[in-house]
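Removed from the display is one protein chain of the complex; every other protein chain stays in position.
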Amino acid sequence: MWKRGKFFAIVGTLQVAFVILFAVLGDYDEQGDAVKSSHRREHGEHEEYELPKLYPMFADVHVMIFVGFGFLMTFLRRYGYSSIGLNLLVAAFTCQWHTIVFGMISSKTFGYFTVGIESLLTADFACAAVLISMGAVLGKTSPLQLIVMILFEIVIFVANEYVTVTLLQIADIGGSVVVHSFGAYFGLAVARMIFKKDVLKSSKEGSVYHSDLFSMIGTIFLWIFWPSFNSALAEEDGQSRAVINTYYAIAASTVAVFAVSSLLNKKSSFDMVAVQNATLAGGVAVGTTANMVIYPYGAVIIGIVAGSLSTVGYQFLTPFLNEKAGFHDTCGVNNLHGMPGLLAGIAGAVVAALATPEKYGDSLYKLYPAMASSNSTLGNTSEVNIEVGRTPIEQGGYQMAAVCVTLAFAIVGGCVTGLILRLPIWDEPKGGELFDDEPNWSVSEETNALIDANDQNEAVLTIDYKKKEITNAV
Amino acid sequence: MWKRGKFFAIVGTLQVAFVILFAVLGDYDEQGDAVKSSHRREHGEHEEYELPKLYPMFADVHVMIFVGFGFLMTFLRRYGYSSIGLNLLVAAFTCQWHTIVFGMISSKTFGYFTVGIESLLTADFACAAVLISMGAVLGKTSPLQLIVMILFEIVIFVANEYVTVTLLQIADIGGSVVVHSFGAYFGLAVARMIFKKDVLKSSKEGSVYHSDLFSMIGTIFLWIFWPSFNSALAEEDGQSRAVINTYYAIAASTVAVFAVSSLLNKKSSFDMVAVQNATLAGGVAVGTTANMVIYPYGAVIIGIVAGSLSTVGYQFLTPFLNEKAGFHDTCGVNNLHGMPGLLAGIAGAVVAALATPEKYGDSLYKLYPAMASSNSTLGNTSEVNIEVGRTPIEQGGYQMAAVCVTLAFAIVGGCVTGLILRLPIWDEPKGGELFDDEPNWSVSEETNALIDANDQNEAVLTIDYKKKEITNAV
Partner (left out) sequence: MWKRGKFFAIVGTLQVAFVILFAVLGDYDEQGDAVKSSHRREHGEHEEYELPKLYPMFADVHVMIFVGFGFLMTFLRRYGYSSIGLNLLVAAFTCQWHTIVFGMISSKTFGYFTVGIESLLTADFACAAVLISMGAVLGKTSPLQLIVMILFEIVIFVANEYVTVTLLQIADIGGSVVVHSFGAYFGLAVARMIFKKDVLKSSKEGSVYHSDLFSMIGTIFLWIFWPSFNSALAEEDGQSRAVINTYYAIAASTVAVFAVSSLLNKKSSFDMVAVQNATLAGGVAVGTTANMVIYPYGAVIIGIVAGSLSTVGYQFLTPFLNEKAGFHDTCGVNNLHGMPGLLAGIAGAVVAALATPEKYGDSLYKLYPAMASSNSTLGNTSEVNIEVGRTPIEQGGYQMAAVCVTLAFAIVGGCVTGLILRLPIWDEPKGGELFDDEPNWSVSEETNALIDANDQNEAVLTIDYKKKEITNAV
């Protein structure tokens, strides 16, 4: 009885708390304020509305979060309802919670905050981080555990972003470090904490033909809109470069995945898991430097390295992590988000260290504000108070430092969160409940029977199939 | 023989009639007129083209109509071809017919009309109303019946829109009243008229695992682009608010659905049907007030109420309506569009009654043109001919009146249309043809056999499964 009301009580209470926090602290920003807008119109101040400019790319990112991540996770044959359904729940919960936490932390007026199209976009970015972490623990956590994870992860995520982006002033336009690496290593830390041996014994962790096709819906929509993800917050020439670089990096990583995956296979075949995931690694790896002057060939090189690395990771690293090291990375987020995110961080440091005014003109100080000396921002100015900006090498150092800070936040935060998730009050799935929709969903008996039947058929027929093979061989 | 040519003869004739009507009456609007555009360019009148501004949101709505509604209906296990295929046919037919009917009715020049990006968008909105109605009668109507339904529904839809939006001057930016409520209650009235007992006996009305996942493609795309639906026709600060409010309302309704649905279930599980549908209720319920100053917390409250109401509706109201009351609402449109649309209408009246110049500035008169006194629109003006605009309370009254008018149009119109659909000349499906693709599609014998096999398996295995359960229990 207590179990029955538990999810409702906890999540319902939190949702009501959101209402209160929004009511007390939240408001529309300048552009959504009716009175201020009226005032501007009356005084002939023709302000440019940001929404029409930003909305198309926001919508693309929205597709990535809800369709992309959602369907990507449906590869599990018996966990399709949960993958797509809980993805929706998690993201819908996260985007509210992030608005509140981020709003309060970045508030300059005692916690009061405003929302606008840009804050919706950053909330979606935060969803990406949480969904990446969810990928690492997919099939092994209850809905309640995911809700608790969000509560902690978002606070830590916002703190890390504040330290790296605001204090250390690093450039990370596509969030490869602060979103992808963070989400992946936070998730892996949680996965390590909640690891149980029976995860390895489950027979349900696998895909079937149709579930792999559903998963490709996710892959392709993520693939397509990655240029939007990496360029949504960039501007002018930087935005052009972000689109171009991401387009070529992700194309190159795709070709690399097919090439490397055929090399690694005995029959020279492609690997579906690698194609579903590693093809996207180029988009992650180019994320930090997407708006920089890396030239198309630089983007292609980053893509090739990322795609190859990720494919090799799926083949060799994941089995080791899953079976020996006591991680168990259901979706392989280390290969798709973790390592490519670190690669992006390193590339970001190198590119920053090589950035010069000759190569960038004054764009340099828009892209790396900390490199501007105070007079360069003030124009032709007084002699006093000249503060010299960072050198390229220094900026590179800060970029590297941010990677380390992010790893520290992610791993420590993930471990603490994981420990809390181990409390025996969150209805954690066990044994036969792992990787199975049944504990979460009231599916009709017929559907259950049908799935069971398929599984039985499968088992029986695998034997038949092998017999036949033997017969054929004889 | 007559049957064979019937669909071709009727639909072919109508499509040729469309050609004639377009040829006689239709033209491009100012922005698509080559001669006028040339003229403007020559005289240096740099007109702003609407298309690039409106097109991205139009494209999103287009996705909702064809992917969203189409796949949402594929949950029926044996009606997938029809769901997605007839959705395409119905929308393709409707968008032409609406252009003509709306064009002629709103014409100021004896029936001549022009088309442009905004008319394409309103045609897509009309498709939404028709597809909602189709959801109520899904699996129980022949393609011909759907075509006949469109012919009547569009005329009544346009008439209702004229009365409520043009004459009563109500605000309903997302069309929750004039599109969603109208479509739902029109469809339910038709469903009541064509109700037959054998609908309740059909064994084919149900989903299987994969059909539920296909349905989620529809759900998610509708979910994602709902902010575009509610804000496409809004402007400036109103558009910002429409996006923000819809984003938070639909997120909150999603969380509410999961919470309430777990409370209502004995095993504390989530319900797939509720997740597929009720999660969207927040988008409907906030539609009328999306561009108003309801603040983010207002949007969240509307979302919570809508999601909860819709979930409860699926659990308790739908079984009653389907089995006792002689409605039979295949897709549960009352829960997703009907009740949330009414909720939107009531919220619209309350928000209007509370609208003051202090809260809105001069935006008030853009949002509620009937509240403007004639001098407020004329600026600093003569003393004569001051006509006092509506008070907030009056506007609220008009908003409520529009809800009632819409219900009347929908129910009376739906009943009349339903009676016509009962004429025994439209090849209405009966008995085993209900909820089945076979009468509509030439599927290969193999496919039929395979589906049959699955059904047999299912039946057999349900028994096996129950036996096993009993055995396990013993």
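Labels A and B are assigned to the chains in the order they are written; within every chain, residues are numbered from 1.
Keep in mind that, in the parts below, a residue touches a chain if its C-beta (ideal position, glycine included) is under 8 Å from a C-beta of that chain, and two chains touch if they have at least 3 such contacts.
Not measured: the values here are computed from a predicted model.
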For the full complex, which residue in A:Ser82, A:Thr254 or A:Thr288 touches the chain that was left out? A:Thr254
One chain is left out of this view; which of A:Thr114, A:Ser363 or A:Gln399 touches it in the full complex? A:Ser363
Give the residue, chosen from A:Ile10, A:Leu151, A:Ile224 or A:Ile346, that touches the chain omitted from the document. A:Ile224
State which residues belonging to chain B touch the missing partner chain. 3-8, 11-12, 15-16, 18-20, 22-23, 26-29, 31-39, 41-42, 49, 51-52, 55-56, 59, 62-63, 66-67, 70-71, 74, 80-81, 84-85, 88-89, 92-93, 95-96, 99, 115-117, 120, 143, 210, 214, 217, 439-453
Applying the definition given at the start, please give the residues of chain A touching the unseen chain. 53, 56-57, 60, 206-210, 212-213, 216-217, 220-221, 223-225, 228, 236-241, 243-244, 247-248, 250-252, 254-256, 258-260, 262-263, 265-272, 275, 279, 293, 295-297, 300-301, 304, 358-364, 454, 457-458, 461-462, 464-466
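Keep in mind that, in the parts below, only the chains that are shown with their structure count from here on.
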Could you please state the distance in Å, as a whole number, between where the Cα atoms of chain A are centred and where those of chain B are centred? 33
